[in-house]
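The structure follows.
Showing just some of the chains, left in place.
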Amino acid sequence: MFGKERNDVKAIILDQEKVKTRHILPNLWRLTNGYGWLIPLLLLIVWELASHMQWVESYQLPAPSTIGGTLYEWLLDGTLWTHGSMTTLRVLAGFFLGSIVAFIFGICNGLFPTVHQLTDPLIQGLRAIPSLAWVPLFVLWMGIGETSKVVLIAVGVFFPVYLSVVSGLQQVPKQWIEVGRLYQLSRLQLVRKILLPASLPSCFVGLRSGLGLGWMFVVAAELMGASEGLGYLLVMGQNTLSPDMIIASIVLFACIGKITDWILVSIQRRVYKGGSQWS
Amino acid sequence: EQTLSKVRLDYAHYSPTSLVLKEFGWLEERLEEQGIKVEWVFSQGSNKSLEFLNSNSIDFGSTAGAAALLSKANGAPIESIYVLSQPEWTALVSTGSITDVSQLKGKKIAATSGTDPYIFLLQALSAQGISLDEVDIVNVQHGDGANALSSGQVDAWAGLDPHMARVEVERGGQLFYRNVDFNTYNLLNVRTAFLQEHPEIVQTVLETYEQARQWVIEHPEETAQLLSEDANIPIEVARIQLERTSFESSVLTSTQNETLRRAGETLLQGNFLKQDVLLDETIDALLNKDVWEGAQ
Amino acid sequence: MVVIEAKDFAKYYEETCVVNQVNFSIEREEIVGIIGTSGSGKSTILRALSGLDAQYEGQLYQEEQHPSVVFQEARLFPWLTVLDNVLFGLAQTEEMIVRARMYLQKVGIEQAERLFPNELSGGMAQRVAIARALVRKTSVLLLDEPFSALDAFTKMKLQRLLLDLWEAERTTMVLVTHDLEEALYLCDRIIVLHGQPGLVKATITIDVPKPRRRDDVILARYKGKLLKLLQLEEEVE
């Protein structure tokens, strides 16, 4: 909204300016940056102490060292690998299924207004259903096997991806499309050379939030019955009153989820050659 | 001593006495004069009941003995004070394809972890010399396990009444492995803190439970009727469940110690208990035989 | 030789007329300016000439089927490098790449060919846009306020650049602008639109050889004339 670049070498400097002036009130950045681990560390120490001093009951909140021990054990006896990989596989399967379907629907809806007018209300209606409410129905229809798990995750992934593909395509600036028309591009070329690349950033936003939801739904999917997976460990911990197992599996969920997100972000960086934001 | 405004108990289809007590409101009557209310919470299985106890959501919970032991070994602040029944409520069920425990190798078996059927399954496998790695145990709640078996998603199921009786009657399920000794009693547990703070209320609760037990013994047909209505099951299913349940004794004895020790050893072997757990001491701490010594 | 001609050109959006009775003809190698207040229909005429809009009244003759267009915004594709932007829509042959590089050099940013558009300033981006338009070797170049988003000094540099390119290639150009100095510096003839709907108020021929001096006193006189035509100078006694 503000200003416009003029000098032939100014653009990059301005960008750096933006980064620096993010914070508004006096900036203690130099002092505090890199000290983000301070508070978590402090909390861990207090927590450990609280456990040893018996301020909290260990059956309610075991010490971090106990949880670390559990994780280490899991690492040694292969539990971590078996269950972690199972859950990751489910998430990925659901993520791919959901994204592919979302892309197909999204592209059709984004390109053809007729299709959009006809099918979008239905999709929006389905979107209003809190996806967890599907669980009992999916169990009824598809049992508790892998199918229903993957489908549940895919449903969770579908909506954010679909929405961002459609809005990405619909919001491609008219100006770029005009350039395509000046070059006499065929409709297919227009899609391939302009519409798709232009909506890529929006698609990635959708993919990332879809992946996040995928991790949420794998928990739901594994809670509904599983013989393997981090969710299974969670339920085992719950049923055998082992809070260390519960917290250890929560930690694993968080870590693996974060790793998959990082992977997606780095793919995104590679694909967007023109910088991370196109505006 | 703190004043108490309400007592919270669970009720469950696997524990008919709790249904009777809830139905007739004897406890409510007894506590009304003291201005104490009664709250009933539905429990789907021992695991849920223990979860509620540990999170201070209920004061009394009815569970299988082994499930309580597992929880106690992990530090749960509970004690078992009363024998609700000696049920043969669990067995291994299949729809016919499996007739022997030895055939379970490599098969999918549904069970609810942390409950008696689960521990029953562990004991059965261990007796047959099958290790846990050789089977695929799917963790589902009891009711979902019954559905999973009838729709063929698992090969076998460590069942629990009344779901088990229902599968037998309605879907042709077969109990291919039974063993009364591997059932670990239906015990009534109380939170330790509650027992210490309100011993007289505990007595009142136990007295009314005793009243319910007597009623069940005297009115088997009515009990079946009640169970069938509450659990939404046919009357013959309810009858089968009750036939397999003995309400003979309500007092904790050394029999329970032995049963629990056997279950505990299996749990130790399967790594479900930490290796440093002292089994006998834990069992002694769990079974509080001083609270209830039979009807006066 | 006439390359472009408009006869009774008019444009309606639904019921409302936005330009009317536009007549002009443009010779080969001419630079013709279209000047007028905002909303007088300058862009409308240019869009019709470029073929982006075929629904108008009257007749347009255009020798070049697919003329090149430079817009106010550079309209570069952010996912392509500068070089790929210039090559957009063309066969990526060795020969083409050489030609694209040549034009990048002509507009003075050959060193930036590997950069992406978001690494360019407004002036650099507009240079790339000009290179992209010229590389297609069309005989007609249409420009819709090509420099109006730039600062005054960059603007002057690019006007000079455009003039140099014209001297080398002699492309016929139609230049829509609202900048009087720009029109006076570049154009052989200026078509003045005025009002809503826009009507051609006058066509002024600037009889000064190119390149011109910006502080030329004769140009100042033409400027006074244009200001009067556009009714902007009345206020001063």
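Labels for the chains are A, B and C, by order of writing; each one numbers its residues from 1.
By definition in this document, a contact is a pair of C-beta atoms (placed from the backbone, for glycine too) under 8 Å apart; a residue touches a chain by one contact, two chains touch by 3 or more.
From a predicted model like this one, the values you see are computed outputs, not experimental measurements.
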item	value
Copies per chain type across the entire complex	A x2, B x1, C x2
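Keep this in mind: only the chains that are shown with their structure count from here on.
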item	value
Chain whose average C-alpha position is farthest from chain B's own	C
Distance-to-centre winner among chains (Cα means, whole assembly as reference)	A
Inter-centroid spacing, chain C versus chain B (mean Cα positions, whole Å)	87
Euclidean distance of C-alpha centroids - chain A vs chain C, Å	47
Whole-Å gap separating chain A and chain B, where each centre is the average of the chain's CA atoms	41
Shared interface positions of chain B, touching two or more other chains	none
Complex interface listing, chain A residues touching chain B	57-60, 139, 143-145, 224-227, 232, 235-236, 238-242
Footprint of chain A on chain B - complex, ascending	47, 50-51, 54, 70-71, 74-77, 108, 110, 112-115, 136-141, 144, 147-148, 151, 153, 272
Of chain A, residues touching chain C in the complex	4-12, 175-176, 178-185, 193-194, 197-198, 200, 272-275, 277-278
